[in-house]
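The chains shown are only part of the set, and none of them has been moved.
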Amino acid sequence: MARCGPALAAFLFEYDTPRIVLLRSRKVGLMNRGVQLLILAYVIGWVFVWEEGYQEKDSVVSSVITKVKGVSVTNTSDMGLRVWDAANYVVPAQGNTLFVMTNMIVTLNQRQSTCAEFPDVKTECNSDDDCPQGSMDVQGNGVTTGRCVPYNAHVKTCEVIGWCPVENDTYVPRPALLNAVENFTILVKNHILYPKFNFTKRNVLPNISDTYLKSCVYDAKTDPFCPIFRIGHIVKLAGQNFQEMAVKGGIMSIKIHWNCNLDWASSYCLPKYSFRRLDDQGLNHTVSPGYNFRFAKYYQDANGTEIRTLIKAYGIRFDILVFGKAGKFDIIPTMINIGSGLALFGVATVLCDIIVLYFMKKRFYYREKKFKYVEDYDQGLTETFRTE
Amino acid sequence: MARCGPALAAFLFEYDTPRIVLLRSRKVGLMNRGVQLLILAYVIGWVFVWEEGYQEKDSVVSSVITKVKGVSVTNTSDMGLRVWDAANYVVPAQGNTLFVMTNMIVTLNQRQSTCAEFPDVKTECNSDDDCPQGSMDVQGNGVTTGRCVPYNAHVKTCEVIGWCPVENDTYVPRPALLNAVENFTILVKNHILYPKFNFTKRNVLPNISDTYLKSCVYDAKTDPFCPIFRIGHIVKLAGQNFQEMAVKGGIMSIKIHWNCNLDWASSYCLPKYSFRRLDDQGLNHTVSPGYNFRFAKYYQDANGTEIRTLIKAYGIRFDILVFGKAGKFDIIPTMINIGSGLALFGVATVLCDIIVLYFMKKRFYYREKKFKYVEDYDQGLTETFRTE
């Protein structure tokens, strides 16, 4: 206890700093400063200016509304002249993945009954013996009855119970039936949030007038902030041919980048749109190329039995991918980077020491100055060199 | 080879530690300790206590189920008395963005035929000369035939082929038709996963009894962990007027925060709910304010021609946004922070040195103690100062 006071005093009032050799040498001096300069340049330039190492980062949370406008007309033998509007070709009607039908294979008036299966290697037959009974092929359209019936004048196939007549999707209409979709427009309303900074913004920028929004169409050059996209235009921006894509369908991504430096005014935090085709049209081997799915509309005929119209819808699915990073000054990453930056300064000395002490011809002279050799005395030795 | 042994021995058995000047000085000593204390306080307090710099972080992966309960009744001239249930007003029936219809404009018995376009500046006409033929306006409802026909007793518009009669959405019903939605409840079941820690949890907490779940309704104060939300209540929590919002629709976010410190028991990892309106109702300039979309129900009449009921559905879309961060002790970030913390200790010495060696009146005395000046001897000089 008595010894504690002095000890504390000693601790408080004493200041320890390493003893330094100041070596006056052009060569070594310049080298040393050079290395230090490099490290300084790196820490400042790269970490802070380029990588904004002084910032806390956060990634975006967002919600999306889409709305498609446009009408298209088809004139086919089985359906006659028909006009299609958003309620027809947008399936489902909402969400941030948006499907716009561009082409279709319609099978009218299917009923639950029996009919000849669609011909292929597995289903064609000559007699009932070729047809198993009650089998359900995963690729097939129903349950086989075991009978072999004519599909048309030329070919016979196994009969199935199911939705009849079965769909024939051998020939996809070309050009696409709804190719007027090229001129349709998609309005994308995107609201973002950076939870860590509680920062919110919309892609309908505050300085955009309502009249402008009613008329504008996105263009990378002239209207980079207009949230209304002409389908044909963005397909083109993705380097695709719309008429080609419309036939078998595909998937397009509308990417909205929100890279914001929140140390600046929020008005500098702006959306950047980019477009890309996602499905693997490039590869020559693909299962079900393009993009399609089936849905049905159900009816009842006069005597109450159910009928359906099966639609194999080909079209473009737009995935609206919103991502971004926001950065804002924060003490933690700054300190981490300064800390490691300082640690790197140590490297400068270490580096120079190695060169000075091992590779320069005057190394022994330098060593003598830097080091003080001390023998562990019970090894029965005295200090070899006297540095002073 | 012969020299290698001793060298290795020298390397292994020698211990190098910097030579230190211990300066006994109240002023400098206290300053030094003070600076060190500040740095210690920062490293401990801020990095570790506040920012939990010793933790590995991971962000949440989640899945959501929603279920809406409630019935609503409407009594309109064209539809008569009708009762609506979940199968009617929830479109689509599932998913983690949930739409609940609150208002609608129904256009009954549309058929593919010709009729007068809806009147506006572009479509009104006096004679057939005013009407182009075969044009499809992106905003329009069909393909113009080129004839000018009466829309009603007062006004004539260009005729179109399409779904007729065309929709008239000038007047949105006010108050909203399905305003009983205010009392509907949404059950939100949320299952989360922190992949990095393989930690899973549900918002239906294990200590919640089934009977409680059957009866409870979320309330920030009394029932903060009840996953059943009264629509009117959460709209109110978001500072909105439901009756107002119901008319034109809108987008609400139900945010579920899962900020978990997995160094504690998992029972401390609890969901926090918050509600916010996302669509830009605040701004006076908006294209298609609120939230609505169109869908149709398709029928066949007695002689098999297709009829549809077009519904322009206004309503509230609930985006359930789940996000959270989990933290768990991890050696890496800890070491990084300790490392940079230690590096900062270096700053203390550097700082004091600068003051001691450049600003104190006894600086020359201190320098003499700290530094040993050595001239590069072939610069023809001898050591200037002898520090000892």
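We call the chains A and B, going by the order they appear; numbering starts again at 1 in every chain.
Methods note: a contact is a pair of C-beta atoms (placed from the backbone, for glycine too) under 8 Å apart; a residue touches a chain by one contact, two chains touch by 3 or more.
Owing to the predicted nature of the structure, the values given are computational and were not obtained by experimental measurement.
Here 2 of the identical protein chains are placed; the entire complex in the file holds 3 of them.
By our rule, only the chains that are shown with their structure count from here on.
Averaging Cα coordinates per chain places subunit A and subunit B 17 Å apart. Taken together, the subunit A residues at the contact with subunit B in this complex read 10-28, 61, 63, 65, 67, 69-73, 81-83, 85-88, 92-96, 180, 183-185, 187, 189, 191, 195, 202, 204, 206, 208-210, 213-214, 297, 299-302, 307, 331-332, 335-340, 342-343, 346, 362, 365, 369, 371-372, 388.
Those residues of subunit B whose C-beta lies close enough to touch subunit A in the complex are 16, 18-26, 28-33, 42, 46-47, 51, 53, 91-92, 95, 97, 99, 112, 136-143, 160-163, 251, 253, 278-280, 283, 285-288, 291, 293-296, 298-300, 302, 304, 308, 310, 313, 317, 319, 321, 323, 336-337, 339-344, 346-347, 349, 352-353, 356, 369-377, 379, 381, 388.
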